[in-house]
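Our next item is subunit A:
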Amino acid sequence: MKTEPKIVAFLCNWCAYAGADLAGVSRISYPPNIRVIRVMCSGRVDPAFIVGAFEMGADGVFVGGCHPGDCHYISGNLEAEKRIKNTQRLLSMIGLGPERLRLEWISASEGERFAQVITEFTENLRKLGPNPFKAQVNAKSHTDMKKVISEAIKKTNVQYCLECGKCSASCPISKVNNAFSPRRVVERTLLGFEEKVLSGTDVWTCLTCFLCSERCPSDVRFPEFIRDCRRVASQKVMEELCAHRGIPTTLSRMMTNPKIKQDRMDWLPSGAKISARGDTLYFVGCIPYFDVIFENFNLELLKIPQSVVKILNKVGIEPAMLSNEKCCGHDLLWTGDLENFEKLAKTNATDLKKTRATKIVTSCPECYRTFKKDYPEVLGTFDFDVLHISEFLSELIDKGKLKFDAKLSTKVVYHDPCRLGRHMGVYEPPRKVITSIPGVKLLEMPRNRENAICCGVSAFMSCNKYSKEVRADRLKEAKATGADLLVTTCPHCQIHWKCLATEKLPTSSDSVSMDMQDFAVLAAEALH
Partner candidate 1 sequence: MRAHKSVLVIGGGIAGIQASLDLANRGLKVYLVERTPSIGGRMAQLDKTFPTMDCSMCILAPKMIEVLRHPNITLLTYSEIEGVTGSVGGFKVKVLKKPRFIDENKCTGCGECAQYCPTEVPNEFDMSLGIRKAIYIPFPQAVPLKYAIDEANCIKCGLCERTCKAQAVDLDQEPETINLNVGAIILATGFELFDIKSISEYGYGKYKDVLSSLEFERLICASGPTGGHLLRLSDGRIPTRVAFIQCVGSRSLRGGVRFCSSSCCVYATKEAILIREHNPECEVYIFYNELKVFGKGFQDFVKRARDEWGVKYVRALPGEVMENPETRDLTISYEDTEENMTKSMTVDLVVLCPALVPRVTNKELAGILGLELDEYGFFKSRDILYAPVDTNKQGIFICGYCQGPKDIPESVAQASGAAAKAAEAIQLTKNKGVR
Partner candidate 2 sequence: MTFEPRIVGFLCNWCSYAGADLAGVSRIQYPTNIRIIRVMCSGRVDPVIVLETFINGSDGVLVTGCHPGDCHYIVGNFHSERKFRMLKKLIALTGFEQGRLRLEWVSASEGARFADLVKEFTEQIRKLGPSPLFNENPNPNLLENMLAVQMAAASFRLRVLVGREKSLVEEGNVYGEKMSQEEFDKVMDEAVTNEYLRSKIYLMVKKEPLSVKELSKRLDVDSQEALRHIVAMRRRGMVTASRVEGATPLYAALEMIR
């Protein structure tokens, strides 16, 4: 028997909800599939609710608001309209299609219209068939907390802590927030107070930037310890501390679904040469999604993959690419969702093998680390030669296969992203490439390479006043060098810095406002 579409409807209190009531009062019947959630204004409906609803298996989401101009809150409905459009882009990209999400203006007097719209929407959904993600609810399988922790203590050298405090003295967060101290987290756990630790916020405050473990004389790998803690730490606390309402991680989880059919290649410029198979594969990462999610930061993130492809073509490489590329799973791994991470790892591995590629080039340090370090660990084998674009380019330069022909006269300061730098020890290749661009002068911040500090946020966790201070601090440091342009190899740094600019600042905005650009984009600009 055919399953009935399940529809979640968010109706604004003043118009749409009243309209629905009227339909009832007027005894106008409409399909029973709809489940109404009353909100004060359609502007209240967060994309995260919608995406969340779909992850939970809704076949359609309906949003009803007042007609333009009638909004009880003046312009809430217009806000909603923008968001819905934006969310529809996400949905089509992830492969659900825009039509499963519907926004309608329904006034309090339009009971009939309400019934009509719902009936029609239900019909369409019937045609579309059930939400492929139905029943993809990822209830965490139970894990033995004590075991996880005691193993972590050994595995990550936490047991060897000498209580010297060098970690806390290095941690960019501890510096601005005394309440957080890696040392104290470690000592409490060692003394057997792990419950206290896991139910607190500390586990989620760590930037996992690896500065502490870079310096720890006892080689305590605190960020890895934290990663393991997060597997068994309170999810409630995590959800409270999760930035951008967790859309990125939600999307990642959705991608674990084998049935998924994404449509994510529309950024590819006409004339760009790519192939489905080939020796060198370019792994784009979540940038297309970010471009939508962080639309209002106007980051032009899509320039990154476009630039990469441009450069590759320029040196005669037609990179293989996955049209249905899945998230590498980095954020899931670092927020403690090992199960889903493993799923993604497996599917990615199989998809990647199909391309017959031997080399994987990434423009994102997170994908880079995840492929190079974490996949081999969870999968046992992952025999691809994984390169960050900066490594790839500097190799080309060495081989004389790449020469920058455009002269750009600018002073550039390079920021080492934690994932590329301390996590993977890639410090010199980006610098090498940048310095080989004619007319570019490379400046260094006092804290560079292994001593660089984090952009301020990772895995979209704990975006708060402290992480803001860290971000501002780093931007100031960059600005102080007198450079015109701040270059990073990680799109996330840009997101978090730009995000800072959209919020209330701990300091004067011009002290931190700085032109920034991705490494790949800069490199591409240096080519005619």
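Points to keep in mind about this one:
As a convention for this text, contacts are C-beta pairs under 8 Å (C-beta built on N, C-alpha and C of every residue); 3 or more make two chains touch, one makes a residue touch a chain; residues count from 1.
Quick note on selection: all candidates are chains of the complex that A comes from, given by their letters.
Only a predicted model underlies this, so the values are computations on that prediction, with no experimental measurement involved.
Evaluated over the candidates 1 or 2, subunit A touches in this complex the candidate numbered 1. By the touch criterion stated above, subunit A contacts candidate 1 in their complex at residues 157, 160, 162-171, 174-175, 178, 181, 183-184, 215-219, 446-447, 449-451.
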